[in-house]
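The complex appears here without one of its protein chains, the remainder shown in place.
Showing chain A:
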Amino acid sequence: MDATVLDRSIPELAGLVTRGEVSAEEVTKASLDRITRRDGALGAFLTVQAEEALSAARAVDQKRARGEALGPLAGVPIGIKDALCTRDAPTTAGSRILLRPASKGEATLDPRRGFRPPYDATVVARLREADAVLVGKTNLDEFAMGSSNENSAFFPTKNPWDPSRIPGGSSGGSAVAVAAGLALGALGSDTGGSIRQPAALTGTVGIKPTYGRVSRYGLIAFASSLDQVGPFAADVRSAARLLGVIAGRDPHDQTSLGAPVAAYEEACGRDVRGMRIGVPEEYFAKGLEPAVEKSVREALAGLASLGCELRPVRLPHTRYAVATYYVLATAEASSNLARYDGVRFGARAEGAESLGALYAKTRGEGFGREVARRIVLGTYVLSSGYYDAYYLRAQRVRTLIRRDFEEVFREVDVIAAPVSPTVAFPLGERVDDPLAMYLADIYTLPASLAGVPALSVPCAPTPATNSVPSLPVGLQLVGPPLEEARLCALAAAWEGISPARGLRPKVSEA
């Protein structure tokens, strides 16, 4: 089997499988084989469900043999962020606290002993219904808290463009699974940038849909007013197809929206002439690396060459987004993570003599440093005496940030900006400086707080120097609520003329 079938787009590959030009089983074997040869050095997957994937692939092939119509993801290998529940398959959220206790002789830290959910997340069920093949669960920062994937309790994921660098986070494993050609698509979750930032740093396309566009049922909750599931793929059309499959109302998630799902993939061919693009000056301020700025400015010029009209706009509350986010997200997290207590599932500390001690010991041992930090910060901002000063104030500032976007979207159709102020940074560079890590999210947090859709599409990578190789840069496109199709149209038009088009990292094989 020629592994280059994995370098096709999702619509192409699903077409090949649907027409019987390649079997889903062959594609799945190619994907599993690449994971075996490439992922040892990258760490994109926490667990691989080889048997289940092969049997799902055979079921797709049999369905075709019986003459039944196949779904839009027929035979497409997909990675699933390990914050999403997969029925009976290990689900860890990147945390020790979701590991079943080890028996004698078992390794203490093995993601294969992860919690086995009794149900599929709605997005996972929808992928299966669309005849996708789920190959494994991808690595992440513990409970999706982080911007580098270094907070995984198991191992850090490496960037395939330069394995001494981080891939971004928290959905870093999903981004790398796609960037390294291990799977054609992946699902991630984005609370403050966790899809867009790793997409930018790995040269993939990642979409954070409008809050409520995609069901959160079965997504392990971090900050419920911000969490959103979205796709990764190597190109815009592929990501658009995935989004079309997972989007839509779900009776299991009261916040999921009933608005009709737009034709995202069809939008990818749409003419973008005359589109008004807002360029917010606050996103080109101090802290933006010159090489990143140059690449993004070139992309803006590219949009102008497509007939779009560029307009300077102001989002004056941008500078408060990091502070606002780290109050609200930690408050919600401290509440959501209260459920991990060593009683009903996951890990349990040994030797506790009272129920209170059991909770505290299990949680103290089970959560990593960043998660504990956020739980304590969240507990503080919600505590009486500080609630008004921090939590309520941050909620009011969130309103100001939303209004910034509402104002700007009266004048422009889309906002274009950088995703991350820097390229992928070296592993270990920021692990001891949480604030520096949080500031990496400055350009992605505002759209999360406003609940509006945003995506990252590659623009020109930075030029290689003597010490640093060429690294990917993302262009962020932000739209009004439910305008994912508009973002797909613009991203696809840009992709058609982007110098990053078709660029793939050279991944070494074992």
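One rule holds for everything that comes next: contacts are C-beta pairs under 8 Å (C-beta built on N, C-alpha and C of every residue); 3 or more make two chains touch, one makes a residue touch a chain; residues count from 1.
Everything below uses one rule, namely that contacts and distances are computed from a predicted model.
Undergrad: For the complex's missing chain, which UniProt name, "Spore germination protein", "Carbohydrate ABC transporter permease", "Twin-arginine translocation pathway signal" or "Aspartyl/glutamyl-tRNA(Asn/Gln) amidotransferase subunit C"?
TA: "Aspartyl/glutamyl-tRNA(Asn/Gln) amidotransferase subunit C"
Undergrad: Among A:109, A:304, A:392 or A:464, choose the residue that contacts the chain missing from this document, as touch is defined above.
TA: From the options A:109, A:304, A:392 or A:464, the contact with the absent chain belongs to A:392.
Undergrad: Sort through A:106, A:129 or A:411 and give me the one touching the missing partner chain.
TA: In the full complex, the listed residue that touches the missing chain is A:411.
Undergrad: Among A:153, A:315, A:358 or A:489, which one touches the chain that has been omitted from the display?
TA: Here the residue in touch with the unshown chain is A:358.
Undergrad: Would you indicate which residue among A:153, A:347, A:423 or A:507 is in contact with the undisplayed chain?
TA: A:347
Undergrad: Mind pulling the chain A residues that touch the left-out chain?
TA: These residues of chain A touch the chain that is not shown: 100-101, 115-116, 118, 210-212, 225, 251, 254-255, 257-260, 262, 317, 319-320, 322-324, 326-327, 334, 338, 341-348, 352-361, 363-365, 367, 369, 372-373, 375-377, 379-380, 383, 385-386, 388-390, 392-400, 402, 406, 409-413, 434-435, 438, 449-451, 480-483.
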